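Structure first, then comments.
All protein chains but one are shown at their positions in the complex.
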Amino acid sequence: MIKILFFARLQEEMGTESIEVEKAGYTVRDVKEWLADNHQLSTISQTMVAINEDYANDDDMVNESDTIAFIPPVSGG
Amino acid sequence: MIKILFFARLQEEMGTESIEVEKAGYTVRDVKEWLADNHQLSTISQTMVAINEDYANDDDMVNESDTIAFIPPVSGG
Amino acid sequence: MSSDLFTITDQPISVEEMTQKVIRPECGAVTTFMGTVRELTNGKRTISLEYHAYESMAVKMLEQIGQEIKEEWPDTLAVIAYRKGHLNISDIAVVICISSLHRKPAYEANQYAIERIKEIVPIWKKEQWADGTEWIGDQLETTAYPEGKPPKGGSL
Partner (left out) sequence: MSSDLFTITDQPISVEEMTQKVIRPECGAVTTFMGTVRELTNGKRTISLEYHAYESMAVKMLEQIGQEIKEEWPDTLAVIAYRKGHLNISDIAVVICISSLHRKPAYEANQYAIERIKEIVPIWKKEQWADGTEWIGDQLETTAYPEGKPPKGGSL
């Protein structure tokens, strides 16, 4: 199982803060495609991604028990 | 009469904060020369000068009742 | 790096306390940046806003910024506090304090910190506008959702 976190506009689109799915072994790119196909997230390609609270690239692998977070453009400051 | 103010090292050299002298009509340059001749102030040429709290040039005139201040390099901040 | 130096809080931030954390005998300069809630943005009036954070990661990113500052300006000490939750106009959202021996690094490191916060710290603001609409978006304020919801669907 992996945990997927959604924030800001993505959280509003999903209607939830997080989901848990059997996608261990997927790359970040794979998870994005799966989300796009299954949840019609319009802006998923524009978001940054973090695995276990560190920014990750599309090629990075999501392992069993990892938390992957989709991070829309931030607006701090 | 004009009032002459001394600060920082000049004040220590003069041993006083201010003097009053009959030098109305002098230019700043004249006052500097008079001070150099009569009080052996070593650093008078390196100081800035203010007349009535505004910075002045060597050619500016000191008028009756004016206050002229000799301002060594400042060390604020 | 102490978590006391880089914090996310739902309480008002005391500039005085933040300042005291960085003042050291060897220092001659302290710079502080405060981000406050602005009433008008591009002519629209904000009533209030809410900051939401991916909190654990936000703290980690603040610590990372502190580390980057330490490497670039070794004589500095940095603290950063970010307020989450509901804020009103003029409330302080973020405070960055930097102390250093001389003033130049204190200014440079401070400006670096706020730029990096806007790049990597996962915090978002949700604005409540006076005209009844709301907005969630990036700091460039280029994307507005006047219906209060971003559009659904669309292409990747």
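To keep things simple, chains are lettered A, B and C as they appear, and every chain counts its residues starting from 1.
In this text, a residue touches a chain if its C-beta (ideal position, glycine included) is under 8 Å from a C-beta of that chain, and two chains touch if they have at least 3 such contacts.
Note that this is a predicted model, so its numbers are computed, not measured.
A.B. asks: With touch defined as in the header, list the contact partners of the absent chain among those displayed.
C.D. replies: Hidden chain contacts in the full assembly come out as B, C.
A.B. asks: Even though one chain is hidden, which residues of chain C still touch it in the full complex?
C.D. replies: 14-16, 19, 23-40, 89-90, 99, 101, 103, 106-107, 110-111, 114
A.B. asks: Name every residue on chain B in touch with the hidden partner chain.
C.D. replies: Where chain B meets the chain not shown: residues 5, 7-9, 12-13, 36, 40, 42-45, 50, 53-55, 69, 71-77.
Definition applied: only the chains that are shown with their structure count from here on.
A.B. asks: Quick one: which pair of chains has the most contacts?
C.D. replies: Summing C-beta contacts for every pairing gives the maximum at A-C.
A.B. asks: Any idea how many Å lie between the Cα centroids of chain B and chain C?
C.D. replies: Result: the chain centres lie 50 Å from each other.
A.B. asks: For chain A versus chain C, what separation do you get between their C-alpha means, in angstrom?
C.D. replies: Here the centre of chain C sits 24 Å away from the centre of chain A.
A.B. asks: At least two other chains touched by the same residue of chain C: list those residues.
C.D. replies: none
A.B. asks: Scan chain B for residues touching two or more other chains and write them down.
C.D. replies: none
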